[in-house]
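Omission of a single protein chain aside, the complex is shown with its protein chains in their original locations.
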């Protein structure tokens, strides 16, 4: 049975997510309905980079062939394109505005969504989640070939920062707990044994309980990259660090230097 | 397979929504379970008008015969009636306190929920979502005839404002993005080409990108009515406008008058 997941910035107070689910149920009709999975709906309004990270790190747990709809779309109805993307054995549906920036690194093919079988009869200017993306996902789930959605295109959506530079990482996501998630992979960080973030040198430890409550630590997070946290606290507030901040691998014994 | 959607003000921190889902699963027993769909759970606590709008605009995307449970119910256990409503080819289950005010305009029949096959054996005074509404939805999904739930009744629940007056609209909903959603239909608004809201005259444009970031605009929203937004911002805060505010269609060239 087909799986469709939904990642949006629609929140859970309005009916927007509900309308998308309604479209999927209605398109399925008497066929077996796809399984619809709520992946994340409280992406901060219009925060494309947040949506991109959630998309990159959670959808690969799903089986090959699964369909992932991403609606963080402040430019809806404007110049950015509606696209369907084939990457990492899965299908991604949403606006080409950067939400697929990480996914696109492994993109094999992308198509504009123009064919009427993939769009509602009347498409509103401000709710493509309902009128285009839910429709497209439902059409793919029902067996339509995504390659017939429209002409093949190159993805143009980018985030504020480019591809990772060698030996320097960035904070690419701050999660609900205030943990700083970086794109610095385990292999590079562990060579030195520590990272420099803000003006702190933090040795890479194992898990939160390796420090006392209220203390900072770095560790290899569940995405396989360096993270920085405060045990039972928020690292973003402690360090005053925002998304995009640089994180550099360094020697653990730098921690014994004058920085402290 | 039957579809049951849930709209509540229970939030996603407590177990109330979970208890309702448990009841539905338990009533289904060994029969094929209905598909349960989370529609919206962060309706502001006790905000009947908010729940009414979400109900009106999202449930019609679902197929005919679908069942929609609405629990925004500050008067639970008191004088308002538990009802099941047939409207627009779908079934609505909840309190008769105004949450069905929009739906009721197209209501064909409504029944009080009194029959024991539609209620738990012991009904608590403060959680009819679990003890009555989830039960009733599960019973209908299992094939019970809703017309046997109890005596036929007239709906009495109303919102603070009455039916729409001619040629004047109101802000009927403010969404997560701070967009002002009105009940002024496209046909009436477009004749003049602009709307007056607060002390601003706003020409009706197509979508957010038609103005610069931070600017106000009016457009025809996804419900087919006029909406007012700030691109990449919040119109509710910019205009200091609350739900219930009046919105009037006017000539677009009024925008060139002394108001600006």
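As written, the chain order gives the labels A and B, with residue 1 at the start of each chain.
As a working rule, contacts are C-beta pairs under 8 Å (C-beta built on N, C-alpha and C of every residue); 3 or more make two chains touch, one makes a residue touch a chain.
Bear in mind that the values here come from a model prediction, so they are computed numbers and not experimental data.
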**Prompt:** If the hidden chain were put back, which of B:15, B:65 or B:244 would touch it?
**Reply:** B:15
**Where the missing chain touches subunit B, by residue** = 10-23, 25-26, 29, 33, 36, 38, 45-46, 74-79, 124-127, 130-131
**Prompt:** Can you list where subunit A touches the absent chain?
**Reply:** 1, 3, 5, 7, 12, 35, 37-44, 50, 53-55, 57-63, 66, 173, 175-177, 206-210, 219-222, 227, 232
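The rule is short, and it goes like this: only the chains that are shown with their structure count from here on.
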**Chain centre separation in whole Å, for subunit B relative to subunit A (CA means)** = 30
